[in-house]
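Complex shown without one protein chain; remaining protein chains in place.
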Amino acid sequence: MSWNSFGRVLRFTTWGESHGPAIGAVVDGCPPGLALSEDDIQPWLDRRRPGTSRFTTQRREPDRVRILSGVFEGRTTGTPISLLIDNVDQRSKDYTEVARAYRPGHADYAYDAKYGLRDHRGGGRSSARETASRVAAGAVARLVIPAVRVRAWVEAIGGDTVDHARFDDAEIDRNPFFCPDPVAAARWEGLVDAARKAGSSLGAVVACEATGVPAGWGAPLYAKLDAELAAACMGINAVKGVEIGDGFAAAALSGEANADPMRPGDAGAGDGPTFLANHAGGIAGGISTGQPICLRVAFKPTSSILTPVATVTPAGEATSIATRGRHDPCVGIRGVPVVEAMVALVLADQALLHRAQCGPPPLR
Amino acid sequence: MSWNSFGRVLRFTTWGESHGPAIGAVVDGCPPGLALSEDDIQPWLDRRRPGTSRFTTQRREPDRVRILSGVFEGRTTGTPISLLIDNVDQRSKDYTEVARAYRPGHADYAYDAKYGLRDHRGGGRSSARETASRVAAGAVARLVIPAVRVRAWVEAIGGDTVDHARFDDAEIDRNPFFCPDPVAAARWEGLVDAARKAGSSLGAVVACEATGVPAGWGAPLYAKLDAELAAACMGINAVKGVEIGDGFAAAALSGEANADPMRPGDAGAGDGPTFLANHAGGIAGGISTGQPICLRVAFKPTSSILTPVATVTPAGEATSIATRGRHDPCVGIRGVPVVEAMVALVLADQALLHRAQCGPPPLR
Amino acid sequence: MSWNSFGRVLRFTTWGESHGPAIGAVVDGCPPGLALSEDDIQPWLDRRRPGTSRFTTQRREPDRVRILSGVFEGRTTGTPISLLIDNVDQRSKDYTEVARAYRPGHADYAYDAKYGLRDHRGGGRSSARETASRVAAGAVARLVIPAVRVRAWVEAIGGDTVDHARFDDAEIDRNPFFCPDPVAAARWEGLVDAARKAGSSLGAVVACEATGVPAGWGAPLYAKLDAELAAACMGINAVKGVEIGDGFAAAALSGEANADPMRPGDAGAGDGPTFLANHAGGIAGGISTGQPICLRVAFKPTSSILTPVATVTPAGEATSIATRGRHDPCVGIRGVPVVEAMVALVLADQALLHRAQCGPPPLR
Partner (left out) sequence: MSWNSFGRVLRFTTWGESHGPAIGAVVDGCPPGLALSEDDIQPWLDRRRPGTSRFTTQRREPDRVRILSGVFEGRTTGTPISLLIDNVDQRSKDYTEVARAYRPGHADYAYDAKYGLRDHRGGGRSSARETASRVAAGAVARLVIPAVRVRAWVEAIGGDTVDHARFDDAEIDRNPFFCPDPVAAARWEGLVDAARKAGSSLGAVVACEATGVPAGWGAPLYAKLDAELAAACMGINAVKGVEIGDGFAAAALSGEANADPMRPGDAGAGDGPTFLANHAGGIAGGISTGQPICLRVAFKPTSSILTPVATVTPAGEATSIATRGRHDPCVGIRGVPVVEAMVALVLADQALLHRAQCGPPPLR
């Protein structure tokens, strides 16, 4: 069933199709009194914006966000914040081919099977364009938890992985791949260029780290912080895997190798402990430990490729399809700001939930 | 925040600690008229039951389930189904050590940081014992979608993986590891025995396949079927990773290699298409395609090990801890029926949701 | 906490303030394939539109709705439907007085106490202007349950009640009061005119009837159909009471007087029963009986009056306030289309929920 809201007390709802007049998000439950203007949101959208390098789709969207409600005299009022982004550069004529046959690996057939009809222009609701709404909402979430820094990067493209010995945070913003390793970034230029020229596509792994999260956010079981993050990231288009901390690698370890030993914190006994490892990715028993929250997200290669693939028409007849139009050769690259946004939204929601249940007395 | 309910229209809520008098689940929203008795639930609980081989915890729990409500004359009435399982074999004296210091990698420190106190007996709420409630609820979910078969197995223990060329579904129930490969099962006997004798623990990967799911279940974005399954499985104790279909392997592929081509279905044009591959794990655009739903779940090794690990006391002083008590050397093994239960619960919920939005007339 | 979504599977979220650039609603979970255009929504908005007679606020708002998403080639796609209405006739200068002191009976003080700040222009989010979003969303809900007719009217203004012996459904649309009794309508002209000229305001009772609801919608307890309707209507600005069926009058009756006897339905034994009375308002045990759903809603007189009332300033100093600006002398009148919308939204949601749990096979 269509379900376009996310969050428990800090909630957001997105709407909009790739080729409609606009897309947007409504953020509800935001604390009042936070300074908020379009300028707090626009920089994050600009990071995600298409057409900024030859390694992303050539669709040109200014992605200017407007705040339509929930802010008065520069401060959030505690009422819903409506964010709207106009669609500018639609070219629906590109998509007649998509109407004719199902693109394998894309949502086309599944949408028709579910709804009996679909908006085939640019993938409609299933387009990665929707993620702009998430980035806008995520910018609001960041303001709710100003002490938390959420930082993502591309960890691998098409199986080619960065070297963590060369990890340089500043480098992430210096190349078009959000790559922390300048040597890998140079390699990826060739890799992605080749895919783009061949009309092919590449998968990617995005890693994300959130620092400044105190111990105590999350829940023991059904809304384990791991589970909230997994749902948030797996809900992004093209994502097919999520790991917290060591993830699948931990499944190959022994308990001794996976332990995160503790010693007293540097500030003394009243302080939280210092951890000597972080296999758990900053979450134990579903609850944050005060260590950095670490996760990795797998983006599949998009199915929009020029090589013809066998498929069927809506009438069920055999055919093949090659996807022209304007597409990202590696959709995972622009996934970086989207993963950051979703992680920020989960953490801000959990911060408020933790305050609800475990906030300071007196209760009022 | 404590959040112990799961599901959107078919919802269940669990309660209970490892060493309290009982544990249980309340299943709400179940369709009326389904034949249901304890006999429909007990076999699944028996699969998960501890103490059945030397490879699981030696705690002896009969795990007899009682249905306290929601069934009349052998049929579900549509009202909430209360399921209760008594705790029989608690030995709280085993856990004084756990009260004295935080077990690294376990929920101990995080619970105290969040709640300011914790029930340290057997891990309290964070004990894998809670998963019995999930298995009981999952047995009800299976009845909601009788055409769907949900089947899980252990894919790897401590990095030692099954050989799919020897995959034998019947073998899964013949060994104490839910292992589909008899050769791997034989190897794991030595592997797990060694870990058990050393007071160590091992991680595992559990794979799950659901067949009989029609095309059309799920949602395009925030409740993508991938995301619902990820949240469900990542909410299980000790799980740190979830993959749908090829998961992280897809991130290393090109679009051509990852394509799931289609040809007309065998029954002709009116039938759904036949897929020539299933990299997507049976889900495209968040919606089921009619192919088998495939996922993999990473269980970390439990942190309950005999080797002393550096840690701190609640007062913040340095110490070390070795966890005695009765523990699973590989908690992933008993994760198999739990993963099945959670997948069944998600699918049954999605089946009802799909009927809500897209069901047959007269509504539309 | 700010909570601007309503509904369980057919959900809508509204946003916007009286004096912001626009207001709107996002409707999620709508079944696909329904014919929908602005022309299906606009007539309902026109009924609620201000400035159409001297008995409502003189604010002039065209209230043109635009559909920004969720519709393709004239049909709903099953994805979220974004509805936007521009604010045109704001006059913020009217509201400086409201910033200076709290209007007793209005949300002013409570907002400040909760949020620490408020958008005082036209009441901000607490303005009755928000109800246009509900009416727009309700128009979509009507399409989900085309066999149901939801019809409301004003039952009383300032304590002057209609005579049901003169009830004429067609009359409701013939006078500016949605009054089914032409004689009462004539009286109200004088009544409301007098209040308007005196700068006073009047309370009202709105009655609503939904016909065509089949037996079986609703839930036994916490989401009793009575409770869903009560929450929906009590969530409208200025509403302070809701009755289902005989409501408070039933509390004065004996069981014999309150009985709704049944006899076999006219179509024979296979048909539902015929009821000989409807004290229950079409709902028994929280579930619809097939009779008309009947409810009554109490609107208080707005606190926006010209007579000075004692109050305090945000700084806590004594003062008095008289509310100028443009206001409805009887906000209950324009409550009629709003109550209809909320009832339609509840019923459509319940229709989908009923289909989810109790729908036809093959699920069961």
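When the chains are written out, they are named A, B and C in that same order, and each has its own residue count from 1.
By our rule, a contact is a pair of C-beta atoms (placed from the backbone, for glycine too) under 8 Å apart; a residue touches a chain by one contact, two chains touch by 3 or more.
This is a predicted model, so every value here is computed, not measured.
Screening C:18, C:76, C:90 or C:288 against the full complex identifies C:288 as the residue touching the chain left out.
Touch with the chain omitted from the figure is made, among C:33, C:62, C:104 or C:212, by C:104. Check C:227, C:293 or C:333 against the missing chain and you find that the one touching it is C:227.
Checked against the hidden chain, the listed residues C:61, C:181, C:209 or C:243 yield one contact partner: C:243.
Mapped onto chain B, the interface with the missing chain covers residues 1-5, 9, 11, 13-17, 20-24, 26, 28-30, 32-33, 66, 68-70, 72-73, 75, 77-82, 114-119, 121, 124-125. Taking the whole complex into account, chain C touches the unshown chain at residues 1-6, 8, 14, 102, 104-111, 113-116, 125-126, 130, 156, 158-159, 195, 200-205, 214-224, 226-232, 234-235, 237, 239-248, 250-265, 268-273, 275-276, 279-281, 283-290, 296, 298-305, 307, 309-312, 315-318, 332, 350, 353-354, 356-358. Interface residues of chain A with the unshown chain, by the touch rule above, are 8-9, 29-32, 78-79, 144-145, 147, 214, 216, 220, 351-360, 362-364.
In the analysis below, only the chains that are shown with their structure count from here on.
One finds 38 Å separating the Cα centroids of chain A and chain C. Centroids of chain A and chain B (each the mean of its C-alpha atoms) stand 26 Å apart. For chain A, the set of residues that touch two or more other chains comprises 1-5, 14, 114-116, 125.
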